[in-house]
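For reference, the structure discussed in these notes is given below.
Note that one protein chain of the assembly has been removed; the remaining protein chains are unaltered in position.
Labels run A, B and C following the written order; every chain starts at residue 1.
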Amino acid sequence: MKSRLALRVRYAETDQMGVAHHGSYFIWMEAARTELLREQGLSYRELEERGYFLPVREAHLRYRRNVQYDDRVIVESWLSALGGASLVIAYSIFREGEENSIIAEGQTRHAFTDRSGRVVRVPGFFKDLFKGEASPSAAEL
Amino acid sequence: MKSRLALRVRYAETDQMGVAHHGSYFIWMEAARTELLREQGLSYRELEERGYFLPVREAHLRYRRNVQYDDRVIVESWLSALGGASLVIAYSIFREGEENSIIAEGQTRHAFTDRSGRVVRVPGFFKDLFKGEASPSAAEL
Amino acid sequence: MKSRLALRVRYAETDQMGVAHHGSYFIWMEAARTELLREQGLSYRELEERGYFLPVREAHLRYRRNVQYDDRVIVESWLSALGGASLVIAYSIFREGEENSIIAEGQTRHAFTDRSGRVVRVPGFFKDLFKGEASPSAAEL
Partner (left out) sequence: MKSRLALRVRYAETDQMGVAHHGSYFIWMEAARTELLREQGLSYRELEERGYFLPVREAHLRYRRNVQYDDRVIVESWLSALGGASLVIAYSIFREGEENSIIAEGQTRHAFTDRSGRVVRVPGFFKDLFKGEASPSAAEL
């Protein structure tokens, strides 16, 4: 199950090359994760309130094309692996209406931790959300 | 007593106009406040650890000139007013070696609050740091 | 004529106080200006392509309440003054459905410049967009 977040590139997200700065993409991917979880019935805000956190342990992105200020961008995201204490989310970014022309694609790997940062096992209610979605393989990038 | 923070404009801080984005200045001013307090003998980190917070209640900035990627910039800051439960910090921003050619100048007004966001009186140890520096006038912008 | 931009507070926009960082608001206001112009029939992107720029000359914001990660926020913006070579845009920020409970309000003053940064007179096609909206008073903050 893939989630799609639509956004417009903000002026502040550009740099003097005249395109969106490469660091902006990670912020968009994070916003996309929020929607991915919400569409599964879980807000990440609630997850934190229940004492679970998903800090990024690894991030990887390939940039294929540029996007510019005011472009409408879609960030597609999906759970690509779910391990015992971590998960991997994958992303595909493209201009609205141009999904065959990938702008960037990548993954983030997250640990499941408690408030203090200690790694914990993925809770059952979380696994249930994605039942049958991702193989329970080792969540490696 | 004025504090000076030196920094270099980062590439990510530029926008497609080819200059530092106007929002970057507020982040520099915040970094300057950190040094202003440290030079008075108090790290803001410690202040928060002691349960005091200084959220921004008002921010005002005039932009007179641009700065560009890789420019060396000085952010001068000083306490301009200290009230019963708030304070005002003023800023003057210029290129290193060009302090007669102001790039931007402004102020931020801060409340003193506890961890929950409730306004509290400025603690005595804080007043002592700036003794004789700012008039105890109403801390208005 | 007021424009409304709806957005969700991103995780990256929070800071360790657990609320949206005060600098994020200026980026939201900029995104709101983009929509304000678009709703008048002019994209700011096109304006730049035609050789006109609207750099920020002054920014002022009062923060009254906090917003948190994942909150839905409305940034209302409108032209409050249009001078011979500058303009002022005003903003009111609130949570969706809570417009009587202002989170922040402020203004930005902009010069009209050409690509090189030289101030130019507001072009006729721009004045026509906002005909009858703002008094042609000196665009002072």
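In this section, a contact is a pair of C-beta atoms (placed from the backbone, for glycine too) under 8 Å apart; a residue touches a chain by one contact, two chains touch by 3 or more.
In this text, all values refer to a predicted model and were calculated from it rather than measured experimentally.
Asker: With the full complex in mind, choose from B:A12, B:I102 or B:L129 the residue touching the hidden chain.
Answerer: B:A12
Asker: Touching the absent chain in the whole complex: find that residue among A:R8, A:H22, A:R38 or A:R95.
Answerer: Touches the omitted chain: A:H22.
Asker: Using the touch rule from the top, list residues of subunit B that touch the missing partner.
Answerer: Answer for subunit B: residues 8, 10-12, 26-27, 30-31, 34, 43-45, 68-70 touch the chain left out.
Asker: Go through subunit A and note every residue touching the omitted chain.
Answerer: Residues touching the hidden chain, for subunit A, are 16-17, 19, 22-23, 26-27, 30, 48, 53, 55-63, 66, 117.
Asker: Residue by residue, what part of subunit C touches the chain that was omitted?
Answerer: 11-12, 14-19, 21, 23, 69
By our rule, only the chains that are shown with their structure count from here on.
Asker: Centre-to-centre on C-alpha atoms, which chain is most distant from subunit C?
Answerer: A
Asker: Using CA atom averages as chain centres, what separation in Å is found between subunit B and subunit C?
Answerer: Measuring from centre to centre gives 23 Å for this pair.
Asker: Please list all residues of subunit A that touch 2 or more other chains.
Answerer: 11-12, 69
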